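One structure below.
A protein chain is absent from this complex, but the other protein chains hold their places.
Moving on to chain A:
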Amino acid sequence: MKTKNKSMIIFFLAPSLILYLAIFLYPTVRTIVMSFFKVEGVTDSISQWKFNGFGNFQTLFNTPLFMSSLHNIAMIWLVGGIGVMLVSLLFGVILTSGVHGKSFFRSVIYLPNVISAVAMGTMWINYVYNPDFGLFSSVLKGIGLSGQANTQWTGPEMVFWSMLIAYCFGMVGYHMLIWMSGIERIPVDYYEAATIEGANVFQRFSRITLPLLKGVCRTNIVLWTVSTMAFFVWSQLFSPVNLSASTVTPMSYMYELVFGASNSAVTVRDSGAGAAIGVILTLVVVAVFMISQLIVKNDDVEL
């Protein structure tokens, strides 16, 4: 029986294990090693690599644009995270409270996730933020706030916030679904009992729903962290040709370091520093995961 099992284990595991090793582990290890070397092109042979110690990391932390990218990603994670979590939780609670047209609203709120980010970005930039005919400018003009209507939503002062709003708009639906699945797992009896005892809707939310959503909350934070660390497309959409201080993120900076800029062929390439950014991002994700494990302890409640 035992030997049978072993061969079955090998039989089923081998393909995925080998694929995993080749496609994930090898590039991961290579990237980590590369981050300590001076490497120009990402496919340069190892004989052309020059050992650089922590040089790549030092260079990065002395580069204003990289520091801007870290600042931007931190703001996206924190401010965007709080906003998205609160709004999506609110929607989740409302939609699970027995309102009419639940599946319709759920689909509508989730819809931006189905649409390509490029299409969404184009819509936001051209039809919402445009200072001549955009939604914001028209609405503000319509209610008589012509001063505010002239705001350059994509100018250097506002572009970060414009980008963040556009991004979060698309993310709410996704996190709402996760909240909803968590809320729907909570037995209805709890709420019924609480209602009979005289608890109002806020008490039911804060005493039953929230405490029982701890696990889901952690899942949401980790998923949010992973997706914001990979923040790239929106940064490219709001600065499509070359990097801007307000919209640069570690991923878009890494992209330019590894593959060069699109306008200028002579912008310096540095794949070693690109790899170092990858390593830094990984460390950040792991750290956030550990911290969220510590802060939001596993719920011992068996539902």
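Heads up, the rule we're going with is that contacts are C-beta pairs under 8 Å (C-beta built on N, C-alpha and C of every residue); 3 or more make two chains touch, one makes a residue touch a chain; residues count from 1.
Please note the rule applied: contacts and distances are computed from a predicted model.
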item	value
Name of the absent chain as recorded in UniProt (options "STAS domain-containing protein", "Copper resistance system multicopper oxidase", "Spore coat associated protein CotJA" or "Extracellular solute-binding protein")	"Extracellular solute-binding protein"
Touching residue (missing chain; options A:G142, A:P156 or A:P211)	A:P156
Residue, one of A:N52, A:S68, A:T225 or A:T249, that touches the chain absent here	A:S68
Residues from chain A at the interface with the omitted partner, ascending	4, 7-8, 10-11, 14-15, 18-19, 22, 41-45, 63-65, 68, 125, 129, 131-132, 150, 152-159, 238-246, 248, 253, 256, 259-269
